[in-house]
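Please find one structure pasted underneath; my questions will follow.
Complex shown without one protein chain; remaining protein chains in place.
In this document, chain identifiers A, B and C correspond to the written order of the chains, with residue numbering beginning at 1 in each.
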Amino acid sequence: MSFGESHGRCVGIVVDGCPAGMPLNESDIQGQLDLRKPGQSVITTQRKEEDKVEILSGVFNGFTTGAPICMLIWNKDSDSLPYEMIKNIPRPGHADYPAIVKYGGFADYRGSGRFSGRLTATLVMAGAVAQKLLKQTLGIETVAYTTEIGGIRAGNITSANIPSRYTNEVRCPDSEAAQKMKDAILQARKEGDSLGGVIECVSTGLPVGLGEPIFASLESDLSKALFSVPALKAVEFGSGFAGSKRRGSENNDLYYLKGGKVMTKTNNSGGILGGLSNGMPLVVRAAFKPAASIAKTQETLDISKNSQANLAVPGRHDPCVVPRAPPVVECVVSMVLADHAIRAGMIPPVLK
Amino acid sequence: MSFGESHGRCVGIVVDGCPAGMPLNESDIQGQLDLRKPGQSVITTQRKEEDKVEILSGVFNGFTTGAPICMLIWNKDSDSLPYEMIKNIPRPGHADYPAIVKYGGFADYRGSGRFSGRLTATLVMAGAVAQKLLKQTLGIETVAYTTEIGGIRAGNITSANIPSRYTNEVRCPDSEAAQKMKDAILQARKEGDSLGGVIECVSTGLPVGLGEPIFASLESDLSKALFSVPALKAVEFGSGFAGSKRRGSENNDLYYLKGGKVMTKTNNSGGILGGLSNGMPLVVRAAFKPAASIAKTQETLDISKNSQANLAVPGRHDPCVVPRAPPVVECVVSMVLADHAIRAGMIPPVLK
Amino acid sequence: MSFGESHGRCVGIVVDGCPAGMPLNESDIQGQLDLRKPGQSVITTQRKEEDKVEILSGVFNGFTTGAPICMLIWNKDSDSLPYEMIKNIPRPGHADYPAIVKYGGFADYRGSGRFSGRLTATLVMAGAVAQKLLKQTLGIETVAYTTEIGGIRAGNITSANIPSRYTNEVRCPDSEAAQKMKDAILQARKEGDSLGGVIECVSTGLPVGLGEPIFASLESDLSKALFSVPALKAVEFGSGFAGSKRRGSENNDLYYLKGGKVMTKTNNSGGILGGLSNGMPLVVRAAFKPAASIAKTQETLDISKNSQANLAVPGRHDPCVVPRAPPVVECVVSMVLADHAIRAGMIPPVLK
Partner (left out) sequence: MSFGESHGRCVGIVVDGCPAGMPLNESDIQGQLDLRKPGQSVITTQRKEEDKVEILSGVFNGFTTGAPICMLIWNKDSDSLPYEMIKNIPRPGHADYPAIVKYGGFADYRGSGRFSGRLTATLVMAGAVAQKLLKQTLGIETVAYTTEIGGIRAGNITSANIPSRYTNEVRCPDSEAAQKMKDAILQARKEGDSLGGVIECVSTGLPVGLGEPIFASLESDLSKALFSVPALKAVEFGSGFAGSKRRGSENNDLYYLKGGKVMTKTNNSGGILGGLSNGMPLVVRAAFKPAASIAKTQETLDISKNSQANLAVPGRHDPCVVPRAPPVVECVVSMVLADHAIRAGMIPPVLK
């Protein structure tokens, strides 16, 4: 249950169901928040937010208590002036227009309000708790990284270079591609434009059988959570769209035993069969559209006058949201996995 | 809430929340079920099921009562013998292995049990009710059709040829591509293999503002429901993956007025912005993997002996599930839209 | 998720979340259903229903599979004629009037439709599964019995005479009071009238800590489920209303150790403190109003004419529903306890 708006007092989230007895403090969460926060490099928005998390409840003497954990960050560097100017002029590609209709003009439009990418900070807070829980109890680790920006694809991604993904500004393990992606972002910004891209996320250490058939399949719940991230427009598991072009004999993953453990030779399923984890790494990719707020002039409407208008979106914006997305995707995926693991009784209600 | 197994007594579903006063009888549902049912053409499984729906509750004197609607179809032509032979030999690409682990060997493995594509009949039953409700109350119509099979893409899809999609066996509006797709399926089957493909689904007539930001975004709930369909491995809205390669100035949909109505010149958003419908057609595409059950011999394990085994999957199977998927996708999308419309108070609890 | 109507085709329920591997067949459920079914004695309605349960899904080879269990009973001896006569004349004390308004006249009014006491059969089916599960896994046993009918209170109820509760028609362990209660019911019926009463329910063997603080307290969930039973108008735990007249020093239950186990000397809390089970027997009482359908003439309205009308309710009715309520209350309480135990990870997803 998240709350807050981009330019309101704060953004926060309440996490219910976390077991008691897990060591937790603000620094466990701050790391992921810092990776997401704005103003960090030349390729992100210049809004400067400390994004310092405060835990308001659910932790006592350094351990979770089993009670709901409320976490929030206070908004500080918000500049709402540009939004006052355009409150009747919906930005193409943004939620402005349907939000005006849906909420009858009462929604907080400043900084996109509830529809802002800033709300992903709440997902990060919740997910960072989940990530710690999963690692500590089941040994599950989740990593996300950029594989494509503006059509430039990373070539060489291996378990060897994935740990280095945060050493460059676009968070791509392939450092050569990373440089090209950065250049492309800078070029797009120079032209008053923006880029999109693709994030890949891999979780290892999953037990077999996580997920429920049909309505609560692992793919169902992961995609539902992922599509809560603004600008995310596609999700695929394993071989995804590419797999749909193959034959069954190519796409099926063949079983074998490795040290007594059941494995598959390939992982086209992305670790999920019939909505259940099969013990192989979970692989999901998400496509982000190019950021909608651009400096280039675009045609739109002035709703208050019911007439055509031109708009060059003012304010500070990311020319590409993809570089800030890996911690968000990691955290969202971790949230869902933790929820399933708890419901399946795989994580006890009290950790010792 | 669906129930039933592929080779159990029946498959069924209970639909709660349908308004009172809608005319409903079995024939409203049977049409969609007939489009999904097996044994209809040379390119589908030869299992012959009547798939005749029975409404057990929630309808009185030809109208919905507002009470839960239980619908089911009895299973008739099930042949479980092949499954007895392979109950310890998980088929590559199927849920067999994680299901054995998850349910400790107690799951009904006959015909894939709860993980069978046959369960999509329950989604069709529920969705057919939703489809009728949406058309009658809000004028929303949803159509799905095949756009790709085995890598063969439909070229020319227009509002003119979409209505003809059920006149060919692969349910593709482009009749030329349809013939190639059919040939490819027959060829694959001849080789003991299978194909995958892509379904596109378009809903028109949506009011503006359907959906909730973040956790219950329209994309979240649609993808969650879609990923409950077996063999579905990817979902994209609007320009999806392709859009992630574009610039903002190309991908943003520009607003204009048409007869006083707010429209966009393009529809790269697929009719959804910030998780809310924007009044343009909702466009979603789903990729299906090639059917996992193939006659070709594959390497797998015998779980009971903890040893390697070879398997040529016995029984009757679809060489490609895509041709049977359009009614399923239409119904799943309709279910989600109806649910959102009811929760938003856009459909009254009693129809007059 | 229950479905069905009193005079529709059937009444049924789908139970989700039951662990795999529990032996289950129809006879496990039929016992409780037989104790609830009508037409059994001179003091109940003369409607004759076999109430024979059929399990449609979720059980395979005699064991639960972990999939949803759909159970139903077909309606046979329904006589809808009387209801046709009074469909515009709401019976005092029944749901008729608000149901007509709520569902705009579309609800199935025959036999009270969805509001009939017959729907408690669905609670019994679900609860019988829960009861078996709780006994087998945690050793929890739940018994309910009549403590009061028409103001006549049972005097002497002990663990010695509780097992005999089903040996008399009013299901009261105090056989002397039982005879008086039966006489009172017969007398009321002779006068065209009806009686109410009180059921007490005791669960033993509960682990400590079942329940969640605040919104999902054990009392919250138990009362929510109990108030789904028609004619039930009050619920109290432990000393309940009587306890509210006492002082803290009288009502607090003092702790002591018995063989190393924490016990309380009294049980005024009814086994629940702060919404959590404390290991003592759970004690809850529910008050049932006198049956609303009586032969005596009552003043009411003819809704179709908007005028006053007199009504002597036709058809076959229970002069007192209390004697048929103990199996219902046992089952409802068991459902809630099983749900909490499963969610708390106290019952594994697969039973060995």
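In the analysis below, a residue touches a chain if its C-beta (ideal position, glycine included) is under 8 Å from a C-beta of that chain, and two chains touch if they have at least 3 such contacts.
None of these values were measured; they are calculated from a predicted model.
**Q** Just one of C:138, C:162 or C:234 touches the chain that is missing; which is it?
**A** C:234
**Q** Which residue, C:174, C:200, C:219 or C:330, contacts the hidden chain when the whole complex is considered?
**A** C:219
**Q** Which of these, C:9, C:87 or C:102, touches the one chain of the complex that we don't see?
**A** Of the candidates C:9, C:87 or C:102, C:102 is in touch with the missing chain.
**Q** In terms of residues, what is the contact footprint of the unshown chain on subunit B?
**A** These residues of subunit B touch the chain that is not shown: 67, 213, 343-345, 347-349.
**Q** Name every residue on subunit A in touch with the hidden partner chain.
**A** Against the missing chain, subunit A presents residues 1-5, 8-12, 14, 16, 20-21, 56-58, 60, 63-70, 72, 102-104, 106-108, 110, 113-114, 349-350, 352.
**Q** Mind pulling the subunit C residues that touch the left-out chain?
**A** 2, 90, 92-99, 101-103, 112, 114-115, 119, 148, 150-151, 188, 192-198, 208-209, 213-215, 217, 219-221, 223-228, 230, 232-241, 243-257, 260, 262, 264-265, 268-270, 273-279, 287-294, 296, 298-301, 306-308
Here is the rule we go by: only the chains that are shown with their structure count from here on.
**Q** Measuring between Cα centroids, which chain is at the maximum distance from subunit A?
**A** C
**Q** Under the over-half criterion for shared residue numbers, do copies subunit A and subunit C use the same patch or different patches to meet?
**A** same
**Q** Could you work out how far the Cα centre of subunit B sits from that of subunit C, in whole Å?
**A** 39
**Q** I'd like to verify one number: the distance from the centre of subunit A to the centre of subunit B, where each centre is the average of its C-alpha atoms, in whole angstrom.
**A** That pair's centroid distance is 27 Å.
**Q** Mind checking the centre-to-centre distance between subunit A and subunit C? Centres are C-alpha means, answer in whole Å.
**A** 47
**Q** In subunit B, what residues contact two or more other chains?
**A** 2, 102-103, 114
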